[in-house]
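== chain A ==
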Amino acid sequence: MLTCDGLRLAQDDFALRADLRLPKGRVTALIGPSGAGKSTLLSALAGFLAPVAGHIAWDGVDLTDLSPGARPISILFQDNNLFPHLTVAQNVGLALRPTLRLSNTEKAQVAAVLDAVGLTGLGGRKPGALSGGQQSRAALARVLLGDRPVVLLDEPFAALGPGLKAEMLDLVRLKLAGPERLVVMVTHDPDDAKRIADDVVVVADGHAAAPVATAALFDHPPQALADYLGKRVG
Partner candidate 1 sequence: MARGAFAVTPRWPGALTGALVLVLTLGTLAAVALRAQWDGGLSTADWAAIRFTVLQAVVSAGLSVLLAIPVSRALARRRFAGRQVLITLLGAPFLLPVIVAVLGLLSVFGRGGILNAGLGALGFAPLSVYGFHGVVLAHVFFNLPLATRLILQGWLAIPAERFRLAATLNAPVGRLLEWPMLRAVGPGVFLVVFLICLTSFAVALTLGGGPRATTVELAIYQALRFDFDLGRAALLACVQFSLCAGAAVVVWRITGQDAMGAGFDRVVQRWDRGRAIVDGLAIGLAAIFLLVPLGMIVLRGLPGLGDLPASVWIAAGRSIVVATISATLCVSMALSLALWGGRAVAVIGVLPLAASGLVVGTGAFLIVYPFVNPARLALPMTALVNATLALPFVLRSVAPAVAGIQTDFGRLGAALGLRGWAWLRIAVLPRIARPLGFGAGLAAALSMGDLGVIALFAGDAQETLPLAMYRLMGAYRMESAAAAGLLLLALSLLMFWICDRGGRVDADM
Partner candidate 2 sequence: MHNPLFLPAVAGLALCATGALAETPVLQVLTYDSFTSEWGPGPAVEAAFEAVCACDLQFVGAGDGAALLARLQLEGPSTDADIVLGLDTNLTHAARATGLFAPHDVDATLDLPVAWTDTTFLPFDWGYFAFVGNVGAAAPTSLQALAASDVKIVIQDPRSSTPGLGLLMWVKAAYGDAAASVWADLADNIVTVTPGWSEAYGLFLDGEADAVLSYTTSPAYHLIAEEDASKVAWGFDEGHYMQVEVAGKLAGTDQPALADQFMAFMVSDAFQGVIPTTNWMYPAATPSAGLPDGFDTLLTPQKALLFSPQDAAAVRDVAVDEWRAALSQ
């Protein structure tokens, strides 16, 4: 379980409060208007933004003072998820060893995970030689290989077309989601949430609400979500 206790974030004149309990084994979507602080919350969870107050913990272990690399967390950003000068296999291999010197066993692991995301035989290419969808698969492969219990997705598929995006979300559901793992994804599209999320956290008005089961939430949206959905349509 990922917990945020009295978490307060501030950046310039922006502020966000969060008290959350996100259980493992679920896919949770953060939804809300632009600038509400979804990405900021994710940054804090990943360790890029030190909170003004409060604590972040995983299974009772306080993470607040840990550096990003030391947390049991993987994250995918909107862009720059792959080093353009490294091959796909090297990029994926970074999940095992930040030295690029892999043993034969580890190389086999990389090949296996590339197979799993549908990139068989493309390990020798550089990201520039891949399509957008393939680049996303490569990034997912690295997360998969890293096998950390928490995965944060900061709209990594936003630049893909609707079909490809759906394909990637399905891949996340299929490969990443599991009984021992928590997946937290930022989205501004209710359809994304409906597609793969078990729970939804509404982030609006400087506050992150408690998670609510996806179906229940969209059947009876709270005021903040209704405003956002309405605005989006209008």
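Picked so that all candidates are chains of the complex that A comes from, given by their letters.
Please note the rule applied: a residue touches a chain if its C-beta (ideal position, glycine included) is under 8 Å from a C-beta of that chain, and two chains touch if they have at least 3 such contacts; residues count from 1.
Computed from a predicted structure; not experimentally measured.
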- Among 1 or 2, all from the same complex, single out the one that touches chain A. 1
- Item | chain A to candidate 1 touching residues, read off their complex | 43, 46-49, 67-70, 73-75, 77, 80-81, 83-86, 94-95, 98-100, 126, 128
